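Here it is: the structure, laid out below.
A single protein chain has been omitted; all remaining protein chains appear in their positions.
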């Protein structure tokens, strides 16, 4: 399906502030960027580089005062995500080299502390996709989607304790439990068609049956219409922007609309 | 300066034909892509990857019949290129690791055969920028810009012998002579503002004084307003597209216009 | 100076167990591997790959029963580490692209929670090397070097609370406080000449004044004679080996001896 998706952020800085943004979606094996625009207002010098996960990162210094970043893209993406309930666990010895890093614990996903919990939640499922789906379903069922419960420093442990959080937090729980079961899992931030209320979104992918599959604990059913903007181990790797100084987001709009190809 | 640049190619294929295109300019340290669109008509599945030089490459299968690729980008780029006539030769031992590959001979640039020629042309110039400029100036002065002299299989040797060629061929001579003098040199294909007649363009960069500088043997004076689409060792690495089957270019339009930021 | 350094691990596995080891030091800009041997007993198939930090990683399946890995290397390394007390803070905007990742919080280094602490510890020092040295000195002075206080799941917060730990834990505190001050910092595991008692070691590097400097909070004075085996964000990235099954270390010997070149 073809989507027109984007976000616009109005920032305010007390002083010139270095920013590293990850806001440019990239063509790859699962999505194709037909067109895009990346506007800075006022325009300031900006350079782009690729991080270790393959994300396009923009480096700039936000000027003092008001500053606006607006990114919009038309993309071709799958209208339905792949579902393969019998995809087996990929044995560690058969994982591709570059997938191995997604087995490790990370800032918000202390998988090393959650083995028992993972067994509780997914213990009866067949190793592989079914385990991940058990985890996803359990989070969806048992956690309350609620803003303001988990702050920026909270990860999977805090979310498990609170029993509530938002897409980022649901993902951290899913990522942690998967890795506890030796299933590589990575975080995705991006846009989801018909998300309600519309906002930036986060979900996760798990590597089973020899490939990555998409899982979203905030949704009742598998849903396509996704645009990946950045991949990483957890929220620490995929911040929309990391600011190094006194900058505030005054307003942020996000939109995802289907358009004709 | 802000440029709106692009190209449109009308192709015709006798059968479905795999293509690998390098047509998407990329934001980096010297140019910023404000917006771009990459259209395929009819639309076919396409994936993008990054080659060893950092170029964005598009893989697709052109359908039988007529096929059109249209790429357009608005970019911020320097209106003047850096010129530093006293930039010294960077000693081999101080070259960055990833620059070393641009010392090697390549398909169209048999630098190993041209040491004597390079000494003749640039022998009196100071090692570094001045040598490259001597080479560039010599090509500009002594070679005739003429289509149809050098075919797709012709490189620096054929161009030297013919004393004529086009931007691609002038670049091959420049690249070869630089490398013969142990100056790393790489080819760039892209767009040049006010090129006359307008077309895709090729030029080269040489690494002296600790950085890459731009050189264009087709031009009388240093000129900015450049958009790099791909970098490589020579034309073999940076083909607009490589086709693996019976495909023909029926028509190709290129445009580069200044627009307001 | 030339060192002969190595380690020998005797493992015991209840069942064939996939292992990913990081035990092969690599030649790079700061050390040169003159010779090395990497023995597996019994010998089993093993493949090597390079992770995102550039570390050499060995993948193998430890057989059921006893298994021994013995790595030994002769290396040329600096007998004294660089010390530059007035090296300034490198502004965010001037950091190399691949250094930026070392500003982020990580599994054992929740730098996002430690800004205040970092200001307390280093607040009076000049931005840059002096801040890192203030942090390093403070850890050395205020923390007790003691085994068994912090377990494998403990990071900088637990170490700060306990006021004690070992080289790994001291590093996590140092890494976290540096990153809180916007100084990129990375963990190093390896070997240190004359470490007493001899063991595998961990320390950290901070990027100030445009380059990486070595800091070791376990030592009273700057000391050279170091061999880096792996680099990463924290202990999660640089485990000597990650095991995916029931394997135990029965015994581990480490040695570092000066030899003549």
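As written, the chain order gives the labels A, B and C, with residue 1 at the start of each chain.
Definition applied: a contact is a pair of C-beta atoms (placed from the backbone, for glycine too) under 8 Å apart; a residue touches a chain by one contact, two chains touch by 3 or more.
Here the structure is a predicted model, which is why all the values come from computation and not from measurement.
Under the touch definition stated at the start, the shown chains contacted by the missing one in the entire complex are B, C. Within the whole complex, the absent chain has one touching residue among B:105, B:190 or B:225, and that is B:105. Listed for chain B, the residues touching the missing chain in the whole complex are 18, 20, 49, 51-52, 57, 59, 61, 91-93, 97-98, 100-101, 103-107, 109-110, 112-113, 152-153, 182, 236-237, 242, 244. In the full complex, the hidden chain is touched by chain C at residues 24, 26-29, 32-39, 43, 45-50, 54, 56, 58, 74, 76, 261.
Here is the rule we use: only the chains that are shown with their structure count from here on.
Minimum number of contact steps separating chain B from chain C: 2. Of all chains displayed, A has the C-alpha centre closest to the centre of the whole protein C-alpha set. The mean-CA centres of chain A and chain B are about 37 angstrom from one another, to the nearest whole unit.
Contact of a single residue of chain A with at least two other chains is seen at positions 49.
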